[in-house]
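Shown here: the complex without one of its protein chains, the others still in place.
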Amino acid sequence: MSTLHVLSHSPFGDNRLASCLRVMGAQDALLLCGDATYALQPGSAPFATLQAAGLNLFVLAEDLQARALDTPDWAEAINYSGFVELSIEHDKVNTWL
Amino acid sequence: MKFAIALFSAAHAPSSRRALLFAQAALAGGHDIVRLFFYQDGVYNACDSVVTPQDEQDLPKQWRTFVSDNQLDGVVCIAAALRRGVLNDEEAQRYQRSAICVQAPWALSGLGQLHDAIQDADRLICFGGA
Partner (left out) sequence: MAQSLLLISRQAPWSGPGAREALDIVLAGGAFDLPIGLLFLDDGVFQLTSGQNAKAVQQKDLSANLQALPMFGVDDLFVCADSAKARGVATDALALGDMKVLTAADIATLIDRYDQVITL
């Protein structure tokens, strides 16, 4: 069993990322989109946390591009058809609304 | 794969655009959408009195076109809609309100429709928040 978790809020001043990381299972994946992609801002605490976490980490490419952020080599940038495929690959999708 | 897609944020939220693009990608990938369900601020996506500047994305219009062109089932939660002043003709008459902003292809209905869609689908995907 695995869940695709989806985050779209900025990790700064919001506890969704922290809570998500606490309750994620070993087989789960995490997709960052919208302002959640700021977690991939180098030099930030969320960046360090995600780098150390060793997760199955995905990020929506358009949101990185909009924010002039790069995809670190421990994450995979995807487009919408990739998002659809990810949602099928995992048993359920848990969006942190 | 059959998807149920629930949207919780208003038309101007990035997650609403994201929901539409996901829905388009799902159909393009040969999948089915059993229902689109708008809840909480998502009901504003069904509101045809939203006026979008010409140089911006008109999400309500894009949603309408998407649902009509693909003959999808677009349901707006009636309780959430009433609370937010998003009324169709019937509800505007019932509550004697002057503004009607929900028309076809949108239907106002209850949360039972969300549960029904969840039961029918292989995947429930929610969009909302930021």
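The first chain written gets the first letter, and so on, giving A and B; residue counts start at 1 in each chain.
In the analysis below, a contact is a pair of C-beta atoms (placed from the backbone, for glycine too) under 8 Å apart; a residue touches a chain by one contact, two chains touch by 3 or more.
None of the values given here were measured: they were computed from a predicted structure.
Interface note for the absent chain: among A:S10, A:T37 or A:N94, the touching residue is A:N94.
Not every partner is drawn; the one left out touches chain B at residues 6, 8, 39-40, 79-80, 83, 110-112, 114-115, 118-119, 124, 126. The set of chain A residues touching the chain not shown comprises 1-3, 15, 19, 22-25, 28, 91-97.
The criterion applied here is as follows: only the chains that are shown with their structure count from here on.
Distance from the chain A centre to the chain B centre is 25 Å, each centre being the mean of its Cα atoms.
By the touch rule above, chain B contacts chain A in their complex via residues 1, 3, 8, 14-15, 18, 21-22, 24-26, 28-29, 31, 122-130. Across the interface of their complex, chain B is touched by residues 8-10, 33-36, 60, 79-81, 83-85, 87-88, 92-93, 95-97 of chain A.
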